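Sharing a structure with you now.
All protein chains but one are shown in place.
Chain IDs A, B and C follow the sequence of writing; residue 1 opens each chain.
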Amino acid sequence: MDRMPAWADAVLVPLFSIVLAAILSALVILAIGENPVEAFSLMVDGALMRSAGWGYTLYYTTNFIFTGLAVAVAFHAKMFNIGGEGQAAIGGLGVALICLFIPWPHWSLALIGATLGAAAFGAAWAFIPAYLQAKRGSHIVITTIMFNFIAAAVLNYVLVNLLRPAGAMDPATEIFPQATHLPSFQDMFAGGGSLFRGAPANITFFVAVLACVAVWLLIWRTRLGYEIRAFGHSETATRYAGISTVRITVVAMLISGGLAGLMAINTTMGEAERLVMNATEGAGFIGIAVALMGRSHPFGVFLAALLFGFLYQGGAELALWTDIPRELITVIQALVILFTGALDNMVRMPLESVFGTLRRRRSPKPAPTTPSE
Amino acid sequence: MAAPEQTRPAIELKGISKAFGPVQANKDISIRVMPGTIHGIIGENGAGKSTLMSILYGFYKADAGEIFINGTHTEIPDSQAAIKAGIGMVFQHFKLVQNFTVLENVILGAEDGGLLKPSLAKARGVLKHLAEEYELSVDPDAKIEDLSVGHQQRVEILKALYREADILILDEPTGVLTPAEADHLFRILEGLKREGKTIILITHKLREIMEITDTVSVMRRGEMTATVKTAETTPEQLAELMVGRKVLLRVDKVPAQPGRPVLEVENLRHVDESGVERLKGVSLDVRAGEILGIAGVSGNGQSELLEVLGGYADATGTVRVNGQEIPLSGPGSDGRARRHGGIAHVPEDRQHEGLIMPFYAWENVGFGYHDDPRFNRGLLMDNAALQADATDKMKRYDVRPPNPWLPASSFSGGNQQKIVLAREIERDPEVLLVGQPTRGVDIGAIEFIHQEIVRLRDSGKAILLVSVELDEILSLSDRIAVMFDGTIMGERLPDETDQTELGMLMAGMTGATQSRSQGAGHA
Amino acid sequence: DPALIYDLGGKFDKSFNEAAFNGAERWSEETGGSYRDIELQSEAQREQALRRFAERGFNPIITTGFSMSTPIANIAADYPDTKFVTIDGFVDPEEHPNVLSILFSEHQGSFLVGMLAAMASESDTVGFVGGMDIPLIRKFACGYAQGVKAVNEDATVISNMTGTTPAAWNDPVKGSELAQAQISQGADVIFAAAGGTGLGVLQTVADEGAHGIGVDSNQNYLHPDQMLTSMLKRVDVAVADAMEAGADLETGVQVLGLAEDGVGYAVDEYNESLITEEMAAAVEEAKAQIISGEIEVHDYTSDDSCPVLDF
Partner (left out) sequence: MDFATILQVLDSTVRLATPLLLACLAGLFSERSGVIDIGLEGKMLIAAFASAAFAYYFSQNPVAGIGPIWMGLLMGVLASLAFSGLHGLASITFRGNQLISGVALNFLASGLSVLVAQSWFHEGGRTPSLPDEGRFDGIVLPGALGPADAEAAGRPLSELIAQANPIQQIYSELISGHSILVYVAFLMVPATWWVLFRTRFGLRLRAVGEAPEAVDTAGVSVTALRYGALVIAGVLCGLAGAYLATGLQAGFVREMTAGRGYIALAALIFAKWRPWYALMACLLFGFLQAIALRYQNIDLGAFTVPVQFMDALPYILTVVILAGFVGKAIPPRAGGDPYVKER
């Protein structure tokens, strides 16, 4: 068992893993009779070489940051929140109600209101599973899966029967009032030019970045975060310390649900400017992959979200200009998750022995030490 | 007794080395053990004893070295091979399936044929036989999780015997046993020895080494420093070989100066989750500047007593600290409230309760006190303050290595215990609850831990000590209460009692020696 | 060149989007022209695809599905020289002169297949399976039920929706069970308007010896002599026509109903054995009356209510 330097573990392992995933993806592309080089350059071109491409990449990234953070916070408390999808959907309902029924004078106030609303609704949707887990031991994985389905039904009912403008075909609310429209990257950075033209990335991205910082502070700098982590590692020890397990379970899930709910600001208020059905589009599930890949650390979540944002946007470009089915992107995502997340030791083990050999060569006799002395 | 010189050694290890990453756990170790003997191995925490034995059992693979069993060179790449070579091992941390029955655990890996029924039937017969032969009786249909540690250990031994092991390795078998259980174990070992089996015994207790082994090896920092005939050595000499300096084997303390009662407990009752009454009206008090030792066979309510007083089990009755009644259930009865009320608690199980193993040492040094204003600035925690505090405490308690940036899991048991003690004692509590303070800890660390507890007593604090080590109870306590079946059987003064009498009380027998000096220690 | 954007269901949904694809292919075969198309996978891509195609000079840009109308309204003004077509969606022609909205009178077509269903039913019970409870599907259901009641006032219409998540459109197993349930309640003709889920409905209907009605494209071939008919929605024609017109496409609003042959019912070699002469005559008569306005089929989406069916 050889150890390698921390930088190698943090940089080389993911790098090699992604390269492996890319090689396998290229083989898949070859197998369906397309040109992998062309495909990859299209993706990079479309996602990273144009400002609008970035605008899309960052838009998706924003979604994944929120859902990724949501899953990550729950993970720290050793809970597996599969309910991000439902919490985000209900968060959308919160955003819609706040935007539609409160006359906001300015978007900035509306953003604050919607942030609170989205978080409150998302948290509320996580509350019952959390409470049942804490009080009745009902497994949070089952209950959150169930609440995803229930959320879809609620949203379907509300959009078709209650919030849809009369006569409209779309099961969606009407467009939110002008005053609630959030500034997009184009509004913020283009200065009348065509920078970020048409891209949906908006000020919510910065809310997401703030959320990363806030979650980092929460988990590693506050008492609550300390208690959440302690609970996640050892329930018996938290009881010994006098930390209420019920409180931590519920609070961690409320925060998790609230973060998932925040995603709705981006999709609903920032992009669509109305609430549509299925606005979450599976981002809740992507959040699981993002959190796992990001090792539940906000910075890792940010990077993983960026990677998935790139894949989403690159995939869209691919679909636009080639006949490659959109499912290719799903396959690439799967390979990236597999190699960076689950097969990372496949890369790490050989690397470790390489570093081990290097070290032995430098110092022929390993210095005998025992750490307990 | 010992086998004649000309017979080949049952076990011979030559030049065994093993490294875990940068740590050299075993360095060129050679050892011979004659058949039909009991061979002891002692050494400080982390000296490499367990590693060496795990190599012999095929659990770890040695980096270098050879193994000879009964004179023949034997490759032991895995436990299967070790079992085939006639080796059985009882690990320090038992390798049992908790929700299996005894029988199932015994046959696991040694089944005859694809179906369980015949194997179980056969094992039942063999177990009965073994039980008679070696005083190894356990209910074959009991679930492991329902058994006491002592019985669990018997299952481990049965597992080895069922596989017809001729060589039995026991890694710190008495660390978790009561004196009675330990005596019983030694009777079993003597019986096995008579049958011609070879036994390797790892322990931290010199008394046991002296009592039962034929030869003894001492390990230090991965090396085998000495092997001697037990008859030709003394505990003091062994201790010095182990630690590299003179060790005080008895607690050095002045007589207590007890003050007013600080902790008063009256009629404490507690019912556990499965509805069993664990505390049946316990009353006791602990005075300032005294150590009250609670002796008892584990499972008689001592753990529950600590949990209730420590604030994580509900109870009825009255508990007063400095005359102030404290709540025993509902709000204000949790561990946090207890700490604010001046009760500090060194829990019995440091790995599951006292520490968060993946947390850094400095995070653990704040655990339970993390809401202390000293460690907080507004909404955020003041990590710098915590780290400074931890560095300081770790230095003072001689935690090795004194690095607050290591996770708790990478400290040895003794050093983990020091971290917990440092945290609890240094808060200067009114009352200190201590459970099994030296379980699995080497003698060097035991000496230190005992000194610290006495020092706290001498500063006028009340200390409630729970331990299954009668030696520890007898040498540390100023007054001894014996618990049996959720009640206090009686109180004794350490100078006026002995192991035999305490043992009787612990077994629930009051008999003739009825309460020689109730309350006499209060004077 | 023209470009075509399919709705989230994807190009090969065997009904609505596939009809658009077929129209485009036919146009391409007939004229030798080429076109670009894309299957969306997320809401945000709607605008993206529109813009990217417009920027690259594709014209006209044809979209399917009502969900495209809002994105088109958002971006149309940015590309005044590009013509946009929204099939099933509505964009105000006053505000956006470069948009053509094509709407179909699905309720009329559904009415006709409803009549056929009622006439073919021996149990006087017919079924409807919709993909999701949304206005468009209610429009189908309501027209269908009206057709049924027009033939037989006492007939029962069992109406079911498959779900509330996107999986509702792709769960043939659930469709199958719904069909079983309806059949066991007596239904012997079932109209499936549920995408991939509908395939499960039609399969089970065929397995159980009842009759199915397909939707959007002509699905009669799926189960010869078992499919009563298919409710046609000539998205293919609309797409081919728009591509044909190219950059000179006339914008505004088109409503394609029975009169324009925009909707209808399919009779071909796979189902002619099932459509008797009286049935054909009755349906043709009703068709004429609808065109002339003698019969007015209520459109659910006009006032969000249906006179003959509760939702």
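Keep in mind that, in the parts below, a contact is a pair of C-beta atoms (placed from the backbone, for glycine too) under 8 Å apart; a residue touches a chain by one contact, two chains touch by 3 or more.
Please read all numbers here as calculations on a predicted model, not as lab measurements.
Chemist: List the shown chains that the missing chain touches in the full complex.
Modeler: So, spelled out: the chain left out of view touches A, B, C.
Chemist: Would you mind spotting which of A:41, A:161, A:194 or A:357 touches the chain that isn't drawn?
Modeler: The missing chain is touched by A:161.
Chemist: Using the touch definition up top, pick the residue from A:8, A:44, A:97 or A:145 that touches the left-out chain.
Modeler: A:145
Chemist: Which candidate, A:283, A:318 or A:337, sits in contact with the chain we can't see?
Modeler: A:337
Chemist: Can you name the residues of chain C that touch the chain not displayed here?
Modeler: Touching the chain left out of view, chain C contributes residues 10-14, 18, 133, 159-161, 163-165, 167, 170-174, 176-178, 180-181, 184-185, 196, 199-200, 203, 209, 222, 310-311.
Chemist: When the complex is taken as a whole, what residues of chain A touch the one chain not shown?
Modeler: Contacting residues on chain A, toward the hidden partner: 1, 28, 31-33, 80, 82, 128-129, 132, 136-139, 141-143, 145-147, 149-150, 152-154, 156-157, 161, 285, 288-289, 292-293, 325, 327-335, 337-338, 341-346, 349.
Chemist: Touching residues of chain B against the unshown chain: what are they?
Modeler: On the chain B side, contact with the omitted chain comes from 20, 57, 59-60, 78-83, 89, 91, 95-100, 104-105, 107-111, 113-117, 119, 159.
Note that only the chains that are shown with their structure count from here on.
Chemist: Taking the mean of the CA coordinates per chain, how far is chain A from chain C in Å?
Modeler: Whole-Å distance between the two chain centres: 36.
Chemist: For chain B versus chain C, what separation do you get between their C-alpha means, in angstrom?
Modeler: 76
Chemist: Along chain B, where are the residues that touch chain A in the complex?
Modeler: So the residues of chain B in touch with chain A come to 19-25, 27, 44-48, 221-222, 310-312, 334-339, 345, 347, 349, 352-359, 363, 367-368, 370-371, 376, 379-381, 383, 400-401, 406, 410-412, 414-415.
Chemist: Which chain C residues qualify as touching chain A in the complex?
Modeler: 36, 38-39, 41-45, 47-49, 51-53, 66-67, 69-70, 75, 78, 88-90, 132-136, 163-166, 301-304
Chemist: How about chain A: which of its residues touch chain C in the complex?
Modeler: Those residues of chain A that touch chain C are 52, 56, 59-60, 149, 152-153, 155-157, 160, 164, 166-172, 175, 197-200, 267, 271-272, 274, 276-279, 281, 312, 315-316, 319-321, 325-326, 329.
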